[in-house]
Structures are given as C-alpha cells and as structure tokens.
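Quick one: the structure is below, questions incoming.
In this view, the complex is presented without one of its protein chains, the others remaining in place.
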Amino acid sequence: MITREEVLHIARLARLELSDTELERMREQLNSILTYIDRLRALDVTGVEPTSHAVPLVNVMRDDEVVPPFPQDEMLRNAPDRVGEFFRVPRIIEG
Amino acid sequence: MTGTPIHELTEAYRRSESTPTAATEAFLARIARLDGELGAYLTVTREQALRAAADADARYRAGKPLGPLDGAPLVYKDVLCTRGVTTTCGSRMLEGFVPPYDATVIARLTAAGAVMLGKGNMDEFAMGSSTEHSAFKPTRNPWDLTRVPGGSSGGPAAAVAAGLAAGGLGTDTGGSIRQPAAFCGVVGLKPTYGRVSRYGLVAFGSSLDHIGPFARDVTDAALLLRAIAGADPRDATCLTAPVPDYAAALAPGVQGLRLGLPDEYFIEGMDAEVERTVRTAVDVLRGLGATVERISLPATPHALATYYVIAPAEASSNLARYDGVKYGLRVAGAKDLVEMSSRTRAVGFGAEVKRRIMLGTYVLSSGYYEAYYGRAQKVRTLVRRDFDAAFGRVDLIVAPMTPNVAFKHGEKEDPLSMYLNDVFAVPADMTGLPAISVPCGFSAEGLPIGLQFIGKALDEASVLRAAYAYEQATPWRARRPSPA
Partner (left out) sequence: METVIGLEVHAQLLTRSKMFCGCPTTFGAPPNSQTCPVCQGMPGVLPVVNRRAVELGIRAALAFDCRVNAACRFARKHYYYPDMPKNYQITQYEEPLAEDGHLEIEVDGASRTIGIQRLHLEEDVGKLLHEGTLETAQASLVDYNRSGVPLMETVSRPDLRSAEEAAAYLKAFRAVLVFLGVSNGNMEEGSLRCDANVSLRPRGSRELGTKVEIKNMNSFRSVKQALEFEVRRQAEALAAGERIVQETRLWDADRGYTRAMRSKEYAHDYRYFPEPDLVPLTIDRAWIEEIRAGLPELPRQRRARFVTQYGLPPYDAEILTQSRALAEYFEAAVREFPQPKVVSNWVMSELLRELGADDEQAIRSSPVTPARLAGLLVLIEDGTISGKIAKEVFEKMRRGGEDARAIVGREGLTQVADEAALGRVIDQVLARSPRAIEDYKRGKTAAAKALVGQVMKATGGKANPGIVNRLLEEKLSKI
C-alpha cells in the first residue's frame, strides 16, 4: 500500500503541487490502480527478454550534416517570459 | 456532400460535379451549425481551409489534381503539431501554443492536397477513453448526445461520424483511434508501430503511440494510410519498408483467409448485445469464404495491467518538459523556480494526467523499477509471443473492439473502470500490430458496435482487405447519425 509520505515524495519528483484533498484522493486511486497492476507479480517471467520496442530496428542514425537552425524569434515566440534573446526563469535556488 | 466518403467526393471534383471549395464551405457551414453542441473541434481553421480549397480548385480546373486526397476536407486530432496553428493536446498547459513546425503526417497530407478544417478535441494529452478529460469541453457522441464518443480521439471520430469532416487523423496509444471509431460508427485504423512517422505527434507513451486515419469507409482509410505511411529520417523508430497501394488491393475478398477468434476477447461482464453482434459478424465472414478457428491469447488478461505500467511511465517522462519555462502555461507570482513549475503543472494538468504522471513516476522510481517497469517489459514479450504463435496458424485475428457500446457522460467516474474499457484494444498497441475497427451493427438503442481485425506486422493490406469485404457485404455504413 502506498503511503501518504510516498505520494508526497513522488509528487515532489514529478514537480506537482498537490492540495491535501488531492493528495488523499491520489493515494486512494493509486492504490486501487496498483492493486490491479499487482496481478503481474503472479506471472513467471524468469528468462523472458524485455520488449522495449515493438519493432526490431537497430543502428538508425543520421549523417553529421548541418541543417540551418530555426529563426531565433520563432524559437522564442512561445516563451512565457522572455528578455531579449533569452528565456527567463524565476530564481533557481529555493527561497 | 458532407455525408460522402473522400473517394466519392474527389471523384465528384474530377467530374466537375463539385469543387473543393464547395465541399469545404459545406463542411464549415455544418461545423458552424452543429459543433456548438457536438464539441468535436478545438480550433476551426476556416480561412486556411478556404485558401487550401481554392488552390485545389485551381488544380482540378487545370486537370492536374495531386492525387486521390486532393481537396479532401479533414480534421486532425489536436495532438498533431501544425505549423502556425494552435496545438493544445486538449490541455490548459498548451493553451495558445503555436508550433513552429508541422508533424510529418500533416506535411504529407498537405502535400497531397488535403484541406485542414481544424483541430479535433481529445482527452488531455490523449489520456482517456471518453474525451471527457479535455480541458476545454467534452465531445458528445453524434448518435446520442448524452453519451461519450469514446477517446482519446473523440473529437475527430465524432466529426467524421457527424459529417463535420470527410475524414481525419487520430492517435492510438491504448485504443484511442479504434475505440472511438467503434463508439461513433466509423472506420478507425491503427497501423503497425513504425509504419507512420511519429514526428510531430506530441508524445504520450512513445513506444505505444501510433497515428492513423478515421474514415467513412475502408477505401478512405486505405487512401489516407498510404498518404501518411513510409520512412521518415526524423523518426528513428520509423520503418523503411515500401508502402503498398492499399486501396488497389482491397478487392480480393476473404475467400480462403484463415481468421482466428480469440477466447480471451469474450469476457465476463461484456455487453451481451456486443458479443452477439460480433459473433454474427464472424458468421458473415464465414459466409464470405473465410475459415474461422478459435485461438487462445493467454497473456491477454495481463496486457492491460502491463499497459498501465508502461504508458504512464513513458508519459511521466514525456510530460516532464511542461514546466512553464519554454512554452505554454506559467503561473504568476511564484517565489522560485520549483514553486513556479510545481504550481504550473498543478494548474495546467487535469486530474487524469496528474494521476498518470504520479503512477508513472512511482513505477520508475528507485526500488520499484524492476518490480513494475522491468516486469511489464517482460510481460510485453509474453503478449507478443501469443500473437506470434497465433499468426503461425491464422492470417488475421477477428475480435470485438470494445466490451460495450458508448457509455453515458459521467458514467465512469472511477479511473479503473474507464481503463477496463480498453481491454481489447491495448494488446495491438503493446505489440505494435496493425488493427482496424469497422462498424458491424447497432445496439437496440441504436448505438454503433465495432468489429476489430488484428494483422501481422506490416500486413495492413490484409487487415484492410478483410474489413473491406465485411463492409461491402453489410449495410452498416449507409446508416448515419442525425445530430440536432
């Protein structure tokens, strides 16, 4: 069973602010889903290779060729906060 | 005009019985009249559509159309990036986000002369099975406005069903094309993983995300697939196999085709009407000359649980970039970066997205990786082996698309019961195998039911061919909903 502290820990890792009510609801719902998922533990998967891709491709690479970059203004256009040629973010060290 | 499939529409253009502009105007008028209630569109690109249609007009006048999709008015799920046109993924997080580039599929359809009518509504970041989780508005099922259209591609499915687009594109990570296609009574095709480039598809579960067409009939699905499929140097997981002319190979029928009917796709709690309708459809296929045998895919009951480890894990990673720094939402007044990002994500994401991010972060976190993600990847191998074994005996698998018909808005509040709706859809995503949903009848209440065909990797041709044979032998595609 996932605890309140674990939910809080996960929320911090995931950068999600949760209210107390959200936290408790999240705990209940995660537990319900994890209980369902836990059925997988009953399966014997010893010696089974993991599948990470549905397609068996290897060595897909591109040549080292320069493609002109996108115009600076176009790349900055969606910025929520911009100063001149830069994106701006609030203070990084937690206050 | 808004009720005909693309291949008939473009045939009418060629015969000068209609024009792309006339058709586009008819669709735009119908959107203006009906979409307020239906909620299928998040953005309608009226001016752009009329410009593209006028260009197509000129090509037809000159006797030089670009091909079978020239002037086809389409709807694109709002998870596909469109250069200069807002792409929100149904999320507050990306409200007002304007991509500086086109998804490969969009660029290909544009080059084929298709006319974009607008961007289709969806569950936020493609997470959901009802399109109730759009941050902006729900989409209603055109057959019964009190019901959901399915999801997450509910907007495009409803638009095609209700005649608000001649066809469209959706995405399918855990059934998100095929389940709404079944609920809305249209054709929905999920191609083989890698058949269609994912470049420009805003990622949910990268190893499970597929792009595919919604269509009025199987012929249109074949035409749309051919236009979007094929190698793309921008997607390292995209296959380079040549793209066949799917539409030209539809005719041969199912005579001699070996179909497998999996026991595990007829489960307890399934709607009896759905089961009966699907079994009747299988009889029709038998009557058309196919041989049908029972098969077993024993790992099926585990596929959904596996899916709910892998998809959220990948989603938690893919959605990490929405932090209020580069694009999209940023809340005001935060005292530092961590607070800004955490609150932006709290405000910008809806409940279902947060749930999956939390679940995905949990299963990848230190100490749990092997127990969840590592194990799920192995079970994924077992699911694949089932299909490998089955395809040693049969050419195609035929099965119900969903365990039930479209449910009512607000009916599935519990996340898990919503997830269970995708139990028949998920295995094809897990294995990357091509699968289609084609209408196979209606419930007593008049709600559509979908029949699913699953094929071997890259054998979209057989999937389409069986679906086409069934479609041509039955009357279902003639029945259209009449919303409002």
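Just so it is clear, A and B label the chains in written order, and each chain counts residues from 1 on its own.
Here is the rule we use: contacts are C-beta pairs under 8 Å (C-beta built on N, C-alpha and C of every residue); 3 or more make two chains touch, one makes a residue touch a chain.
Being a predicted model, the structure only gives us computed values, none of them experimental.
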item	value
Residue, one of B:Leu28, B:Val148, B:Leu201 or B:Leu451, that touches the chain absent here	B:Leu201
Sole contact to the chain not displayed, among B:Tyr13, B:Phe27 or B:Phe97	B:Phe97
For subunit A, the residues touching the chain missing from this view	12-13, 15, 52-53, 55, 57-67, 69-70, 72, 75-76, 83-94
Residue ranges of subunit B at the interface with the undisplayed chain	80-81, 87, 89, 94, 97, 99-101, 103, 198-203, 206-207, 233-237, 313-314, 316-317, 320-321, 323, 325-327, 337-338, 341, 361, 364-366, 369, 373
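Heads up, the rule we're going with is that only the chains that are shown with their structure count from here on.
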item	value
Distance between chain centroids, defined by C-alpha means - subunit A, subunit B (Å)	23
Residue numbers on subunit A that touch subunit B, as the complex places them	2, 6-7, 9-11, 13-18, 22, 26, 29-30, 32-34, 36-37, 39-41, 43, 45, 48-55, 57, 60-62, 70, 74-75, 77-81, 87, 89-95
Subunit A contact footprint on subunit B (complex, rising order)	97-98, 100-101, 192-194, 207-208, 233, 236-237, 239, 301-302, 305-306, 308-309, 316, 320, 323-330, 334-343, 345-346, 349, 354-355, 357-359, 361-362, 365, 371-372, 374-382, 384, 414-416, 419, 430-432, 457
